[in-house]
Each structure stands twice: as C-alpha cells, then as structure tokens.
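A protein chain is absent from this complex, but the other protein chains hold their places.
Chain lettering (A, B and C) follows the sequence in which the chains are written, and residue indices restart at 1 in each chain.
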Amino acid sequence: MAESTYLEAIRQGLFEEMERDPNVLCLGEDIGAYGGAFKVTEGLQARFGERRVIDTPLSEAAIVGAAAGAAHMGLRPVCEMQFIDFISCAYDMLTNYVATARYRAFLPCPMVVRGPSGGYVRGGPFHSQNPEAAFLHTPGLKIVYPATASDAKGLLKAAIRDDDCVLFFEHKYLYRRIKEELPPGDHVVPIGKARLAREGRDLSIITYAATVWKALEAAEQLEREDGLSVEVLDLRSLLPMDDEAIVATVKKTNRVLIVHEDTVTGGVAGEITARINDLAFEWLDAPVKRVAAHDVPLPYAPQLEDFVLPQTGDIVRAARWLAAY
Amino acid sequence: MAESTYLEAIRQGLFEEMERDPNVLCLGEDIGAYGGAFKVTEGLQARFGERRVIDTPLSEAAIVGAAAGAAHMGLRPVCEMQFIDFISCAYDMLTNYVATARYRAFLPCPMVVRGPSGGYVRGGPFHSQNPEAAFLHTPGLKIVYPATASDAKGLLKAAIRDDDCVLFFEHKYLYRRIKEELPPGDHVVPIGKARLAREGRDLSIITYAATVWKALEAAEQLEREDGLSVEVLDLRSLLPMDDEAIVATVKKTNRVLIVHEDTVTGGVAGEITARINDLAFEWLDAPVKRVAAHDVPLPYAPQLEDFVLPQTGDIVRAARWLAAY
Amino acid sequence: MAVTSASKPAAPPALNRDQLLELYYYMRLTRSLEERLVNLYRQTKVVGGLFRSLGQEADAVGSAYALDRSRGDVLSPLIRNLGSMLVQGATPLEILRQYMAKGDSPTRGRELNIHFGDTVRGFIGQISHLGDMVPVMAGVTLSFKLRREERVGLVYVGDGATSTGAFHEGINFAAVQRCPLVVIVENNGYAYSTPTTKQTACTSFKDKAVGYGIPGVRADGNDVVATYQVTKEAVDRARRGEGVTLVELMTYRRKGHAEHDNQSYVPPGEIQRWSSENDPVDRYIKILTESEGVSAAELQRLDARVVAEIDQATDQAEASPAPEPLDALAGIYADPPATPALWYREGVRSAVDQHERAQGWGTHDG
Partner (left out) sequence: MAVTSASKPAAPPALNRDQLLELYYYMRLTRSLEERLVNLYRQTKVVGGLFRSLGQEADAVGSAYALDRSRGDVLSPLIRNLGSMLVQGATPLEILRQYMAKGDSPTRGRELNIHFGDTVRGFIGQISHLGDMVPVMAGVTLSFKLRREERVGLVYVGDGATSTGAFHEGINFAAVQRCPLVVIVENNGYAYSTPTTKQTACTSFKDKAVGYGIPGVRADGNDVVATYQVTKEAVDRARRGEGVTLVELMTYRRKGHAEHDNQSYVPPGEIQRWSSENDPVDRYIKILTESEGVSAAELQRLDARVVAEIDQATDQAEASPAPEPLDALAGIYADPPATPALWYREGVRSAVDQHERAQGWGTHDG
C-alpha cells in the first residue's frame, strides 16, 4: 500500500465517514469547490455535493452554532476553521453553548471542529496558534491533537462518531511533511488513549502534536551521544487525558519532561504536572520540568520564531539536566 | 472611619481614579443611570457625566474593542461585563487584539475589563463563571482576583494605572458579605504580589478570591480541632503570579494544598503546581494537592451547586490528609 | 390542547372561535402563572431571578401559535417567552419545578427559569448569552432544509440582543442558506435599563432585514391576532422554501428586567400609559366580547380553569423532591456517563449532607 501524508490521512478519514454515514456533513469557509485553504477537503464537494459540503459566510460563531443546531437534529457536522486561530471567534459558542448542551438540556451535540494549528511555519501570531489550553478547562468538550498520519485518520473517525463535540487540532507543519502507510480497513483510534511513541528506561518525555517529532529526535540524539534511554509518550488526546499511561511512564522512568509547543504559562503542561503530582508523586526522582514556548505572541521572523518555540536542542539540554538530577 | 463592603471599595476605587485622571472613563451595559446590574457604578454618571460613563449596546466584543481603540489614543477605559460570563463573547478581541497590541504594533492598551464573577450564589451555569484559566494562557494580559475589600480597591486603582490591559475579576458572593475599614489615602496594591492571609507552620493553602475565606475558615477549624498551624496565601494576582511568595510558603511548611473555585481540570491550580515543582521540588514532603470544583458546568439548584463547588469541609478533609502524609 | 366551546365560523381569516379562545387561554395562563411565580419568589421558593412578561403576553403567544407542532416545528424562546413555551406544550408544572430548582424539573435542577428544551415537543434549551440561539436555530433549520423536511424554526431575540455578533452571524448565515427560519425581534423598548435609542441608531428593527436580503415586517405585538397573522405569513413563507423573515413585534416591558429592578430609569407615566391603554389581555377581551360574541362568563370559566391548573401544578411542584447531589456529576458526556467525585469526597458527601452553607463566611477580618 502507498504511503499517505498526515493531510491525506485526514482527507481519507473525512471521505470514509461521509461514505459510511449520510448524516455527516462539512461546513466551513472555502471548503467546497476550492477544497479549503490547505486542500484538506479537496474533492469532497465533487463527491458528496453542495448539500453535504457547505461553503459558509465568514462567520466562525455561526458555523459552530449552526453545527450545534444541526447536531441536535441528528446530523454530524464537521466544521473547518480556516486556521484554528479563528476558533477564538467561536469561543463563546463552544464553551457556553456547545459544551453544556447535553448537561443542561439533554441535547446531543455530536460535532467536530477541526483546523490547521501550530507554528514552525512562519505564520506569525495569528496563523500559528495552539488553542488547546483555552478549552482544556471546559467540561463537555473533548480535545485531540494527533502527531502521526495514522492517528490523524483514526482519531478523526473516532471524533466524527463520538456523541459529543470533539475539537480536532491538526498540526499544519505536519500536513505534508510526514508520511506513512495507513492501517488497512476501518481504522479508528479511541479518544482518550495515549500512544507510546518510543520505549525507554531513564527518562520520560510526555508530549503531543508536532513536538512528538522533536522529542523523538532528541531521544535519538540522547541515546547516541549520552547512552540515555528515553521514553516518549504521545498523549494524542488531551481531554480526556490518559492518566494511566502517564502514571505508567512515570513509574517506569521516575523522571519526566513535559514538552509542548504552546506557551509555558497556562499551557497544558501545568495540568499534566498536577496529575503526576497527584497520582505518582512518590515515584518522582526529580522535579517534573517543562519545555514549551516562551510567553509571547508567536513572532513572524524565522530568527524570532525559532527562538520562541521549543527546539530539539532545548529538549536535549533539558533532558540532560533531568537525567543528571 | 466607617467600614466598606467589597462592592463599595470597588466603587470608591472607580471614583477616586476618575477624579484623579480625566482620561479614565467607563463603558458597559446599564452602567449609567441604572448604575450597573450590581450597582457598582452607581452615582458615577451623575458625578462624571454621560461622556465619561457610557451606556453601550449589548455588545461585549465592541465594548472591549472600542476600549482598546480609545486606549491607543490615550484614554484609560474601564469596561464592565454585566456578568463576567459574557467576557467569553470578547474572547477573540481580548486574546488576539488587546493582548498583542503592544508586542506586535507598539500600541499601548491601558484598559481594565471588570465584572462580577464566581458562584455560591445560585446563579446557574451562565452567571457563576470563573474565567481566569481561560486567559492565564495569554501573554500580554494581566489578571487579578481580589478577596478583600481593601485589595479590591487597591488592585483596581493599580489596574487603572497600569499601562497594559488588566482583567479585574470581582467575586459577586463577596460584594456585600464582607466589610472592612479601608486604608486611608491613595491606597494602591501592586499587581503581582500575593498576600499572606494567615501565617502557619504545618501546611500551606494557596488560593485566591472567594475560597480565601473558605481556606481561612478551614484553617481555624484545623487549628481548633487538630492543633494544625495552617498558612493561607492569597495570590490576588494570577498573571503575573508571585513565585517568590509561593516558594517561600512551600519552603516553610513543605506541604501544599491549592484551592480554587474553578473546575479542577485545566484550572489555575495546574500552573501553580508546575511552578512549585519547578522551583521548590526538594522542599515538598507531600504531593501538591488540589481542591476545586468538579468538572461540570455549574448547576443551579443549591443541592447541586453546593456539591459541585469546593466547601470548607472539603478543605479540612484534604488538609488532614496532607498533614498526615 | 382543546378549549371546548361551540364552534362558530371564525372572524379573522384563519382562526376559528376555538382557536381565538385558545389564544386567550394561553395569555391568561402566562399572566397568572407569572403572578403565582411572584408569590413563590416572595416566599423565597423561587431560587434564582424571576423574569416577567407582563404586557408582552400577546406577542409571545400569538407568534408561537403560528407554528405547527404536529409538523415538527421548533422554537427557541427568550426568558420572557413563557407564553410561547406554554403554546408549544410546556406545562405549568414544568415551569414551576424549574424555577424552584426541583430534582424532577426539566433540567433536573441544572438550569434556571424557562431555560430548558425538548426536541420532541420542539423547543431548544437556550443559554443566557444573548444572540447565540440565532446561529443554533440557523443550524436546526438548515437540517430541515438539507433533509427536505417541511419544518419551520422560530427564534426570538430582544431589541438588545440584536446588537450581538451572534445575532448578525446567525441571521446572515440563515439568509444565505435560505433556511426555513423566522426571526422575531421583540421590541419591548428596553434591554435591561437601556432604551432602544442607545441600542441602535436605526428607528425600526425591521429595517435590519434589508441588510440581510430578507423581508422585514412589523406588527403590533400587543395585538395577539395581528401577531399571529404576521408570524403565520412568515412561517408559511419559510415552509414554502422561501427562506428567512425578520418580524419585529412592538410591545412594552412593563415590569423591570427582573423582579429586583425598580425601573428608576423609566420616564414617569410611561408604564402607566401602557398598562391602562395598551394591555394585551384587556385589548383582547374587548375584541372577543365586542366583536367575537364571547361572553364574560365564558372567559371567567377559562380564567377559573387557569387558576385550577396552576393551583394543582403548584401543589405538585412544591411536593417535588430536591435534586440528588450526585446527579450533578452525570451526563456531561454520552461516554463516560458520569465524572467521579473528587478525591477528598471519597466516602463523604458532607458539603451537602451537612448542608454546609456560607453563613459566617466572610466575617473574618481581611
């Protein structure tokens, strides 16, 4: 079988789910004839028609709100945010309306909000965001952020089938840069389960999305240069979070580095640290440390962006410090 | 001097700053003749006129956006959200426009967004929110959440004088329930400094806003019933956070309980835990534990709200567990 | 729902005598139920705020009456649309339980006032954030269109809520998609204390329709039949696949925003004028008795029936149990079905069992 990119994997997931379930439909800006800003939905309208692949006005709150209304009525809308940065315009709708619908009104709200996320692409402050931390705090939502093509496909299919709203963040740096052979058949990856991306004994790196690849690079370098055996846990799902997998890796290596691309203060690493403290404090031989972006809006110039975002070298240095602790 | 409630203290702060600086103005829904939903701005329009106390349309994004524009031009707007829950409608404007204005465009944005926050008042899911965690993750904003009348006044004055945007959360349960004599003169409380609300040796409770009072109650009970000496640190400012004060209390008691009213997952306690790990891991004799709201939208019925929110008894039980660790 | 009485061929175009009396019944039920709620509020049995629609009963009842429940029409009300909810099949018992935060209320104590929904009877549980229901109802009606169902949706917004971004995005979206949606702007003169002149510079909300490329109409919202008719036309239009209509209903909020509001901001005499000259129930009684040949006795019988129904519902609601605390943790997601209690609650439920409240709390010296 041929290899598929991360982007193609997402597109495949959309195709397969739309084929499987006539209630699945897509909503978004420029997703129809144009196929979306990144061409994720290319070919979808040609295949499923204008009724199921709808070009909307430039209105993120309306896209999300309308998806919720349609979801109440039994459809399964998948909304595209042209860049995930614009999800902020639907923040009220998602956190107040969508997330609470089942709890306060017993209204099912099976829908997905997906879009290109993340930096390392010279996109500047408004085309590079990682919004997961802004929604982690909202019971009623689920959040996934895959790092591999096969997880992208499998998690998207799970998200579309989920009976609640799933935020599906796609890392745009990975869209066309990673490729793999996808598992055959109806490949569904359960939401809420982490993936052990690399086994190790000396130290654990807990991460997700694009920095999974940086962590793997760092792990190789650390093995080569320092003889360190580094475990890399790819969370994949952030809400719910796989406490079991987190605790397992902590118990195994007793040293944890959390890595994410989002800014350090208020980022998801804080929640992970708190869970480790709570559930595995006795197993820690060193403080849980964070490698993340500096606390600034992400600047545009390569020299600045590279400085602000976490890099492989940063992970290597931080891991050495932890290993020596 | 007479005692002032928390609410009166805020009103005094507004009056004094508007007297002091003709550039200060207030914007919000029903804040003029009516004096605001909670009467915080009562008397302000009569004193300063319709040009400086402006009743706006029902448009939170416009209120915040217009405040930013006016702030660029040298004014110092104070926006009221009728309930802080509606700040979600201005989420995009605050996190993308306001927070980044200085960094990306060298535009000063001295403004305050304030409003009644928090639960324990049978307000239901949309009149009880604690939005601090949603903004903790946004460099460029500052966040304060006072627990006492004198801090409410002093921090509001500091917020209005600050050259950047300060989110000023007022706990509506405290509005008329606490009273104290306010310090005389131009009472300004610096942003970024915590307050030691009670000294202790055996255990530290780190908290802010309404749960400061629950923590103090618990501390008294623990002293009385268990002979435990409990320190209570009131953060007051969440962004920036007073790392020094946090580390000092950890080094002193070696046991930390973090308490907040907001939901536990993704709440501010995660960030605090990560900082403690980072800066004072060696001083910990027990895991950092969290007492916070259950992860659900806050329900309306007293029996449900009381169950979901953290109560004094919860703090007592958690503290006993920690002390015995 | 049947208000039985002799069926004469009706006067105004579409409504027969039974229907005319049914309109009266719902208006009276709305008003009397709110009066009962005021009593319960004063007895502190209503837990949260109380929002009145006194003087607006006609617009709520007349507009909702234009929907066809048997065809699966759906509405999304505002806090002041108690009348619409009743027309659409909500019961006084549900309303009372909801206001009193009972465990068997439609939201099991989770939400306030008339914030509850039922997709079977066709109302969607709204949230407090004004404007948000417009995009949601755009989506509800989009689903009708996509499935070629001949169903219609109706969403209410206040004069104040028209200023929200959500209103704008939602109505524009629905207009472009030609969703079968009717948007009612209830112009009751105020948003909380804010008069419409501070809400918009336009003189008539129906003029906002132009910018969305949809028809805008205006009617006397205190005339229940006129309200019904103008809404019915919009509903029929939507059902025919001709898209969105904006209907502005002119009315007046005679009570404060909520029970605590003393309306100090209202010009003297204004409320009095509306109540003496333009009460929708009084006006409708006059029409019924003077032009429709309805006798005072007939109306009294309906009034008595309303009182009896409310009395019975009140007794039942008062006897209803409080919610079970642990139920607070159920149903955030379909899967998992509940979230566990936090660690320090293991084996205890003290906050609730001891009914710990916040008395004393806050009396400390800071």
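To be clear about the criterion, a residue touches a chain if its C-beta (ideal position, glycine included) is under 8 Å from a C-beta of that chain, and two chains touch if they have at least 3 such contacts.
Because the structure is a prediction, the values reported are computed rather than measured.
Colleague: Looking at the full complex, which residue from B:A62, B:V113, B:V232 or B:A293 touches the chain that isn't shown here?
Modeller: Of all options in B:A62, B:V113, B:V232 or B:A293, contact with the hidden chain holds for B:A62.
Colleague: Out of B:M93, B:L136 or B:M241, which residue would touch the omitted chain in the full complex?
Modeller: Within the whole complex, the residue contacting the unshown chain is B:M93.
Colleague: With the full complex in mind, choose from B:I10, B:A101, B:L216 or B:V316 the residue touching the hidden chain.
Modeller: B:A101
Colleague: On subunit A, what residues meet the omitted chain?
Modeller: So the residues of subunit A touching the unseen chain are 29-30, 32-34, 37, 55-59, 61-62, 82-83, 85-86, 88-89, 120, 122-127, 147-151, 173-174, 177-178, 180, 197, 213-214, 216-217, 264, 289, 291-292, 294-297, 299-304, 306-309, 311-314, 317-318, 321.
Colleague: Need a quick check: the contact residues on subunit C for the chain that isn't drawn.
Modeller: Residues of subunit C in contact with the hidden chain: 163-169, 172-173, 175-176, 178, 198-203, 207-214, 243.
Colleague: To test your reading of the contact rule: which positions on subunit B touch the chain that is missing from view?
Modeller: Contacting residues on subunit B, toward the hidden partner: 25, 51-52, 54, 56-57, 59, 61-75, 77, 92-93, 96-97, 100-108, 139-140, 142, 162-164, 278.
Please note the rule applied: only the chains that are shown with their structure count from here on.
Colleague: If we define chain centres by averaging CA atoms, which chain lands farthest from subunit A? Would you check?
Modeller: Of all the other chains, the one whose centre lies farthest from subunit A is C.
Colleague: Tally the contacting C-beta pairs at the A-C interface and at the B-C interface, and name the larger one.
Modeller: By the number of C-beta pairs in contact, the winner is B-C.
Colleague: Name the chain with the Cα centroid closest to the overall protein Cα centroid.
Modeller: Of all chains shown, the one whose C-alpha centroid lies nearest the global centroid is B.
Colleague: For subunit A and subunit B, what's the span in angstrom between their mean Cα positions?
Modeller: Centre separation, subunit A to subunit B: 31 Å.
Colleague: Calculate how many whole Å lie between the centre of subunit B and the centre of subunit C, each centre taken as the average of the chain's C-alpha atoms.
Modeller: Whole-Å distance between the two chain centres: 34.
Colleague: If a residue has to touch 2 or more other chains to count, which residues of subunit B qualify?
Modeller: In subunit B, 85, 88-89, 125-126, 289, 295-297, 299 touch at least two other chains.
Colleague: In subunit C, which residues are in touch with two or more of the other chains?
Modeller: Counting only residues that touch two or more other chains, subunit C contributes 107, 110-111, 115, 127-129, 165-166, 332, 339, 343.
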